[in-house]
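Only a single protein chain was left out; the remaining protein chains are all shown in position.
Coming up: chain A.
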Amino acid sequence: MAKKSPTPGGAPLGARRGWAGLPFLTPGTLVLALFVFVPLVLVTTYAFFKRGRFGGVVYTFTLDNFARLADPLYLNVIATSIGTALIVTVLAVALGYPTALVIVRLPPKWRTLALVAVLLPFWTNFLIRTYAWILLLNNAGWINQGLQAVGIIDEPLKMLYTQPAVIIGLLYMYLPLMVLPLYASLSSQDAQLTEAATNLGSSPFRVFRTITLPLSVPGLLTGCVFVFVPAMSNFVIPELLGGGKTVLIGNLIRDQFLKARDWPFGAALALVLTILLVALIFAQQTASRRVTEGPRERKVKRNA
């Protein structure tokens, strides 16, 4: 039992547990309540009522909105969304991990520059960046013009308005969100561990496999969630780069509110998406904790 306070000021432990800190929490709590809790309650509530003819809801309880989710049409859209987000996440790992690894090993001066380069796209509005991809990929676009000019292809390649175009767009958009947590995780690793392993004769690959990689798993998992979650719910890129020929769950939810004026069904879809993503984040947290703290049973034994 801790008898002494760990704080340098020497305040008794009990004071830390008290209400003294409450004023400092208030602004944050209010913001969270207003912008997270209230909308969530609204969405949850709406999902159980009937559609108002002109938007809004009629307050008659129903479970129809969830029953409609079982329609193969919507299940298919959800499956496509998960599949697309998974592909994007895997590609982001494949591209982001080496990038983060290289950045960490750069001299400090270049490291800063590289990190700025990773973040640079965020300084431009994302719609403008998406339109830039349209300019690049379309049939009369720069890539096709270039390839035709050097004679590699005769007919323009059909790139824009396809599923791969959607994946490229999402990957481009969210790749920095993979690189940054990986960079944070890799750069905080103790360099002495790898030095020791090398001195003891480990090959670079073995060092990577037994030290660098396992220690970076929490960063990797964070990156995966950072990429998967927005990729799954994005609705702009499927519309602009997919030419409206691909429907992801984000498009479906948007359409319920802005086109069908079917708020309750949109709310039900949003609720399902939220539950899926919260479950995913929970799984990521659990997995990260396992990796950093070791399995729970072992810890209990050690304490005993």
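FYI, contacts are C-beta pairs under 8 Å (C-beta built on N, C-alpha and C of every residue); 3 or more make two chains touch, one makes a residue touch a chain; residues count from 1.
Heads up, the rule we're going with is that contacts and distances are computed from a predicted model.
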Item to check | Listed names "Na(+)/H(+) antiporter subunit C", "Sensor domain-containing diguanylate cyclase", "Metallopeptidase family M24" or "Spermidine/putrescine ABC transporter substrate-binding protein", with the criterion being the UniProt name of the chain not displayed | outcome: "Spermidine/putrescine ABC transporter substrate-binding protein"
Checklist entry - Which of these, A:196, A:258 or A:275, touches the one chain of the complex that we don't see? => result A:258
Checklist outcome for this item: The missing chain sits against chain A at residues 38-39, 42, 51-56, 73, 76-77, 80, 127, 138-140, 158, 161, 235-236, 239, 243-247, 251-252, 254-262, 265
